[in-house]
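Missing here is one protein chain; the remaining ones are kept as they sit in the complex.
By written order: A and B. Residues from 1 in each chain.
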Amino acid sequence: MKKTRAELERALAEDPFDHAAREAYAHALEDDGETPAALRQWELVCRQRPDSSVGFLGAARCHEALGAEERAASCLAEAQGKRDFPRESPTEGARPALQVLAGGGGPGRSSEVVTLRKAAVRFCDVVGLAELKKTIELRIIAPFVRPGLFARFGKKAGGGVLLYGPPGCGKTMIARAIASECKASFTSVGISEILNLWLGESERNLAAVFDRARQQRPAVLFFDELDALAFSRSKARSDHTRTLVNEFLDQLDGVAHDNQGVLILAATNMPWDVDPAMKRPGRFDRQVFVPPPDDVARAEMFRLKLATVPTATIDLLKVARATPHFSGADVDGVIEAAKERVLAEVLDGAPERPIRESDLIASVSQIQPSTLDWLRTARNLVKYGGDGSYGEVEKYLKAVKML
Amino acid sequence: MSELRDLHRQIAGLLEIGRVDQARRLGGRALGLDPNDADTLCLLGAIEIEADNFSEATRRAREALARAPDHAGARSLLFEALRGEKSHAEAEAVILGLIRDNPRDADHLADYAALLLDVYQLDKARAIVAEALRCSPDHPKAQVLDALLHVIAGDDASASARLGRMVAADPDAGHVAMTAMVVLSERHQYKEALEIARELLRANPSEPELVDAVIELRVASHWSMVPLWPFQRGGWVGSAVMWVAAVFGISALRPVVGDVVAMTLVVLYLALVVYSWTGPPLLRRWLRWRGL
Partner (left out) sequence: MDTSLLQPSIHGRDPVAAFSLRATFFTAFFGGPIAAVLIHGLNAEHFGRWERDRFALLVALIAALALLVCAAVLISRPDILPSLPEELRQTKNMRWLNRLSALVIWAALYWRLREPYRAARLVGGHRPAWGAGLACVLIGFVVTVITVTMASMMVGRP
């Protein structure tokens, strides 16, 4: 018997990964003429079942109905590449679609629309951090992907997770990897979005971000540079900052808003600048330290990043050991400096040669690890501040003999 | 020009959260849009103030005033920059001009009081602070200065009362915590002051002055400093009294208690003096190395 929309909504609330229910719900929305809402559902189907043409066909129909012919065409092309593609053509229609917002990968990124087929970061793309990935898998991803299983053991999915650590150590990458593994819609708010939030009605803009995520659940909402958005009210000089933090706290409040099925991630280099209320139960009460890569991880980074350039035989572990506390960005800096060394020699008339181990070792002295300042500041916190919530940092500092 | 106004809001927001480098980048963009805009020049000056680059801030303030002589923000910026450069007389001229234009502005009055405190004109600072509090009883800077001036006057009870009012009004504010730390420390309540200092350090772990303050307060409240209680409580006057008591007291007691006891007292006194010289520095080094 065909289920009603209400029944389908209930079913999806209980199990967001019930594909059949979601497809039926998307069809029901299309039949009722709610094309934008239907498109959102089809996009979720595409994420949850990337190997099936069903979602892409549904999205193509909605795009065409909303007048976005180009998008309709690309969705159709995508569907045609799938094994289960039937002979079906998109229906007529017209209206703009809701767009999935996602940030870019580096500094100065802007709020931009990404297509459903943007290459997602997976956990396997994150080098090293095996222990951390295991922890994240157990505490964050699995409860989100299998809420029923965890509910039976009294653990709920969603909630807030704060990733913190020195700059350039992969916090943003891990957040994106979590979003990919969760197979949910992904909304990212970075510094440029925050700068835009400050123009106009910041609290309404922030509330709109949360509302969008709730409408797209299961959803992952990622706030990069959380300290910029949730700056400590005790240090704030203007009322504007305080009211924005208050709005953020309100949105995180599980009583005032239903955030079930919404995983809220945040990353920050300066957890001490984040308002303490953000870290209390019900908000970002799970805090995960993302340390600088260890020797093995750095060696792997060197291997991956040098894969496309001519190199002689290099003992990568030796190079990694010569770069303690270096972040991924610092490793890039070493490699760039080594390249410049070789290129400078070639331009001076020397024969073209590959990058040698000695080039890398010599380049290390030109690069200051960008994590040191952060680690020294964190050491003050642990050593003199008596803040027990930085236990992971303390363990790390002891392991690298900085404490 | 709305793009310029938007940039101004963003720069102000970035300065609020201490992101000086990003603010500077946006400031460059704003300057590119209109190099003669006084508000932009003021914001660039504010960026330099955050970076403790006072001479550059003075330059920006003067540039802004050259384009808009009555710009209140530029005048305030110039005052801050001159004060940072320790050009106190020039800074006074600027702030007096601002106060004359707006005698009931508690911000300017509080700034003037802070300047007077810099140059030890304490009576006048008190009068100005009183005026600032009359205009705005809850003005944070004026309240802090008021408490501080009472501490300087040795009136710990009044300082505590003022602190109590500040805590009741806004217990989480950073300036309240700082004031509390100072007042409690002056009242020799070192353990309580240490807790607040640690709280402040947790919020600002990159501030070396706070690390120093935490270590000093830990030294002051450490059990091994108990024998030095007279020096701690009495300060250098206490040291002078101890010396007088030791020299003249032991000399006076000698005929009564005998040479052996007198000598023992002398040795104990000398040991205490040596300990007062060596104990705190050693403990300080130990705590800095080991942590609290």
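By definition in this document, a contact is a pair of C-beta atoms (placed from the backbone, for glycine too) under 8 Å apart; a residue touches a chain by one contact, two chains touch by 3 or more.
Everything numeric here is computed off the predicted structure, so don't read it as measured data.
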item	value
Left-out chain, listing which of the shown chains it touches	B
Residue of B:89, B:226 or B:260 touching the missing chain in the full complex	B:89
Touch criterion as defined above, residue of B:53, B:121 or B:158 at the omitted chain	B:121
Candidate in contact with the missing chain, chosen from B:33, B:66, B:153 or B:274	B:153
Residues in chain B touching the chain absent from view	86-89, 92-93, 96, 99-100, 103, 115-122, 124, 127-128, 131, 148, 151-154, 182, 235-237, 239-240, 243-244, 247-248
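Operating definition for what follows: only the chains that are shown with their structure count from here on.
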item	value
Chain B contact footprint on chain A (complex, rising order)	191, 195, 198-199, 227-228, 231-238, 240-241, 272-273, 373, 377-378, 380-387, 403
Residue ranges of chain B touching chain A (in the complex, touch as defined)	6, 9-10, 12-14, 16-19, 22, 172-174, 177, 198, 201-206, 211, 214-215, 291-292
